[in-house]
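Every protein chain of the complex appears in place save one, which is left out.
As written, the chain order gives the labels A and B, with residue 1 at the start of each chain.
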Amino acid sequence: MLIELEKRKEPSKAMLYLTPIIAVVATMLAGAIIFSLIGHDGIGAVRKIFLAPLLDTYKWQDLGVKAAPLILIGVGLAIGFRANVWNIGAEGQYIMGGLAGTGVALATWGMTGWWILPLMCIAGIAGGAAYAGIPAFLKTRLNVNEILSSLMLTYVAIQVLYYLMRGPWKDPDGFNFPQTRLFTDDQILPTVIPGTVVHLGVPLAFVVAVAAWFVLSRSVFGFQIRVVGAAPAAARYGGFNTNRTIWAALLAGGGLAGFAGILEAAGPFGQMVPQFPTGYGFTAIIVAFLGRLHPIGIVLAGIILAVTYVGGELAQSSIGLPAAATGVFQAMMLFFLLATDVLVKYRIKFASPAKAGDAA
Amino acid sequence: MTDSLLIPIIMTIVGAATPILLAALGELVVEKSGVLNLGLEGMMLIGAVTGFAVTATTGYAPLGVIAAMIAAAASAGLFGFLTLTLTANQVATGLALTIFGIGLSALAGENYVGQTVDVFGSVFPAALSEHPVLRVIFGYSPLVYVSLLLVAAVSWFLRKTRGGLILRAVGESDLSAHSIGYSVIGVRYMAVLFGGAMAGIAGCFYSLVLTPMWAEQLTAGRGWIALALVVFAGWRPMRLLLGAYLFGAVMTLELHAKAAGFSLVAPEFLAAMPYLATIAVLAIISARKAGKSLAPACLGKPFKPSS
Partner (left out) sequence: MKTLTRRTILKTTAAAGALPIIGSSAFAADPLKVAFVYLGPIGDHGWTYAHEQGRQDVIKKFGDKVQTTIVENVSEGPDSERVIRRLAEEGNKLIFTTSFGYMNPTLKVAKRFKDVKFEHATGYQRAPNMSTYNARFYEGRAVCGTIAGHMSKTGVAGYIASFPIPEVVMGINAFTLAARKVNPDFKTKVLWVSSWYDPAKEADAAKALIDQGSDVIAQHTDSPAALQTCEQRGLMAFGQAWDMSNFAPKAHLTAIVNRWGPYYEARIQQLLDGKWEAGDTWWGLKEGVLEMSPYNEVIPADVQAAAEATRTGIIDGSLNPFTGPIKDNTGKERLASGALGDGDLHKMDWYVEGVQS
């Protein structure tokens, strides 16, 4: 029995919305089965990982905090992906943004003023954007594939972080541990809901997502992005400069990743440490896809992935599920989404061997 | 002092270079066929844990290596199914494979943490493999010699055989290859499976030869270095061999310099070298070719026959 793909006349709108849901449900089912086979409590695991964080309102603050950077980076990536610009180096841009903001923080350490935090954020955005400018330059001037260049730069960024932590930016009063000073009160993100950990970055992420939605759907720039991505030749006829679009897409992606970086550093971390690269830059790629490259979808996808993180921790201490299980679930979601994605553009037909022989 | 130091240093370099050479060689074939599989790190870890688990259970390392090849190839097969049959985005699928491999290997390896196996070392008689000078030739694990043979085999395959020509055609111009009658998808599937098997052997090298144990993320990012290596070598097997040993030498000499008490450059700079060098190579070569990329033309693009 061969699987044949028959192209639909029009992409199926129903499938567009259904497939992420199918992917999540399929992950829950498959996950429960696989985990039961390995000897853990499969159903319990799925309940803890996927449902418990949503049902326990006390956990929502954790979901928000975890989802914020994923949403920010995901939105930035989506802008690029839609323009067919494959920025895989968001993790590196996130790190560089965090470092740039930290640099401002260390330089202004001991000063006070309301202007410090915004300055750190601007530095973060600029740092991330500048770092994404490197693959942009390489692609537009030298036709270097941005997937490879941005990916390589991620590992360079990690080494820059390690160097600064071990050397120049080490806390002089920190007993030689590789970490910076703790940020001062003027340098930490304020909490927006008293008594919780919900910091300013959380509502900002949502605001950015909504803003991106408007830009992508209503502005000329957004139109340009979508056209360049879908039909580059037509875009050129339309007078859109592909190079400028590539630059814009990468700068946007890098800037938002850098923004997420400084928000994480000034928020949950409160300083810069070598453990700063948490992989959000890569998880955000899953978020972008799961959210169908649509800012609002990305918000939802970011929350779903935050659920798996928080739920994974719960499952660990309550039913002894190993920490590694979270990554397996996240990857499965993406696998299922990518697999069911085909249903949007194609109809699946099962051809019998005889027929397939004729068609070939 | 320098004589007695040269041989051990060479042997350490060989140990560092071989796994990335194996993984990169597999990825080279995959990319030559037009597919970009970013899931190397995940496949290597799957190979590492499988190889270790089977060796620990059966006591027979070659069996472990074969099991690793099969497991990693299976994971590559999943990647192939998604990207080739279902035309999913290769970048996203590859990254998902990496994350999946990291998590799955950690789960599968849970019960093996804290165990050890006999190192899968040289099969030559001790007189040769432990001889102060001759060991530089005879003192290695069989996987090392296999890696060198495979470089020669892949190079010959790509340049001198019809199969290699078809593979390259599929990677450079899939529509033309299709119209001549070659099965683009079929060729790519085989390439992807080969790449997976190679990544599996590479992973084994860590868990059976270098540090005969299992720990989460044992490969510690070497899969990404292997990816860089393919690009650094301009998708040519012989250059891959040189590049792998160059990377291995940089990694080894950094430690030796530190151990001797001096460090010329910051260790982080040395650690970033493979990646910086790859970017530099990409930039220089692309610039020389006046804007034409060196990569196989169809790299990363799904095959969409107009029929």
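Definition applied: a contact is a pair of C-beta atoms (placed from the backbone, for glycine too) under 8 Å apart; a residue touches a chain by one contact, two chains touch by 3 or more.
Predicted model, so just to flag it, every value in this text is computed and none were measured.
For the chain left out of this panel, the touching residue among B:Tyr206, B:Tyr245, B:Tyr275 or B:Phe303 is B:Tyr206.
Screening A:Ile43, A:Ile193 or A:Ile348 against the full complex identifies A:Ile193 as the residue touching the chain left out.
In the complete complex, the residue from A:Asn145, A:Gln187, A:Thr245 or A:Gln316 that touches the missing chain is A:Gln316. Interface with the hidden chain, as seen from chain A, comprises residues 56-58, 60-62, 65, 162, 166, 175-178, 182, 193-197, 264, 267-271, 273, 275-276, 278, 310, 313-314, 316-317, 322-324.
Although one chain is not drawn, its touching partners on chain B can still be listed: residues 5, 8-9, 12, 16, 110-111, 113-114, 116, 119, 121, 206, 210-213, 215-216, 218-220, 222, 251-252, 255-256, 258-261, 267.
Throughout what follows, only the chains that are shown with their structure count from here on.
On the chain B side of its complex with chain A, the touching residues are 36, 38, 78, 82, 85-89, 91-93, 95-100, 102-108, 110, 216, 221, 224, 227-228, 231, 266, 268-269, 271-272, 275-276, 278-279, 282-283, 286-287, 291-293, 295, 299-300.
Those residues of chain A that touch chain B in the complex are listed here as 3, 5, 38, 86, 88, 138, 142-145, 147-149, 151-153, 155-156, 159-160, 162-163, 166-167, 282-283, 285-286, 289, 322-332, 334-335, 338-339, 341-342, 346.
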